[in-house]
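I have a structure I would like to understand better, so I am pasting it below and will then ask my questions one at a time.
The complex is shown incomplete by one protein chain, all other protein chains being positioned as in the whole.
After this line comes chain A, so read on.
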Amino acid sequence: MTIEVKNLVKKFGSFAALDGVDLKVDNGELLALLGPSGSGKTTLLRIIAGLDWPDSGEVSFNGEDALAQGARERHVGFVFQHYALFRHMTVFENVAFGLRVQPRAVRKDEASIRARVKELLDLVQLDWLADRYPSQLSGGQRQRIALARALAIEPRILLLDEPFGALDAKVRKELRKWLRSLHHEINVTSIFVTHDQEEALEVANRVVVMDKGRIEQIGSPDDVYETPATAFVHGFIGECIELPVQVADGVIRLGEQPLKLAADGLVPGASRLFVRRHDMLVGPPGSGAFEGAVQHVRNFGPVQRAEVALSGGETIEIDAPRDKELRAGDTIGLEPRRYRIFAG
């Protein structure tokens, strides 16, 4: 199933949750909608599901108008952030719900419903919980039951709203891997919403970065990480150093300090320079584009993180390999291995 969204606008009062969104999702894709809270990603998901309606714009599934149908007819599996399991039903009945409410003409008989539910519970590896109630399950278990319930209706599209948002870090990592292999197995066009960049980059085939109701960039996880299209994407994905610089007469300045960086093709005026922390290479004084004094150094997993006061006036944090000799008080040169400058 392909999904196409055209020029979607949705306002809540004067707040534009979606401000002209265009998106194409290919058949069988696993797409992540990534953005900070309030960026409109959940609204977009709910409109695709038919749980919200846009003020204007188009949504089509396989070329046919989806907005002409209600949520009930769209055949979309939706997994809610807080699971929304039916609290008065057992796990079994929760999963069976979508099969039991089908019109009499197409409804399966009891034996086939039981077989199908069993199959789904096996798929999410929770068949032993069939007689429990949702309140007796852990967060990760609820999440997987919610997924099994959504899959019961053989959805054309699977939508997941912050699927791992309410889980602790360990369960979350396991479920991520599991979701990716599950998607590989069932191969349904899927979209999930997340504010966690790591989650988006690790799970999705393609990532859509959103901010303030607009799409900032669409691309593979590598694309959005390696070649961010906008200042927002660069700042949002990956740990970043952001420096306010001035571009004038072919020279880039940080405060009063001219930087030894090429200014070719840059628009003159106030700009922002983005460098990933680990792309700042440490060298002897005078060797790089920047110079600074190390304030203090902390060991941080595989790297050491140093706070450096640049001679231009800003203080930044860089990540250097553990074997690099760095001490507080050292003066060092810094060369950005890779950087981007965005006007404004």
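By our rule, a residue touches a chain if its C-beta (ideal position, glycine included) is under 8 Å from a C-beta of that chain, and two chains touch if they have at least 3 such contacts; residues count from 1.
Please note the rule applied: contacts and distances are computed from a predicted model.
One subunit of the complex is not drawn; among "Sulfate transport system permease protein CysW", "Xanthine dehydrogenase YagT iron-sulfur-binding subunit", "Amidohydrolase" or "NADH-ubiquinone oxidoreductase chain 5", its UniProt record names it "Sulfate transport system permease protein CysW". Residue-wise, the contact with the chain that is not shown comes from A:V76, picked out of A:I3, A:A32, A:V76 or A:L243.
Check A:L44, A:A66, A:L160 or A:L175 against the missing chain and you find that the one touching it is A:L175.
The missing chain lies against chain A, touching residues 49-51, 70-72, 74-78, 80, 82, 84-88, 97-98, 101-102, 123, 125, 129, 132-133, 135-142, 149-150, 152-153, 171, 174-175, 177-178, 181-182, 185.
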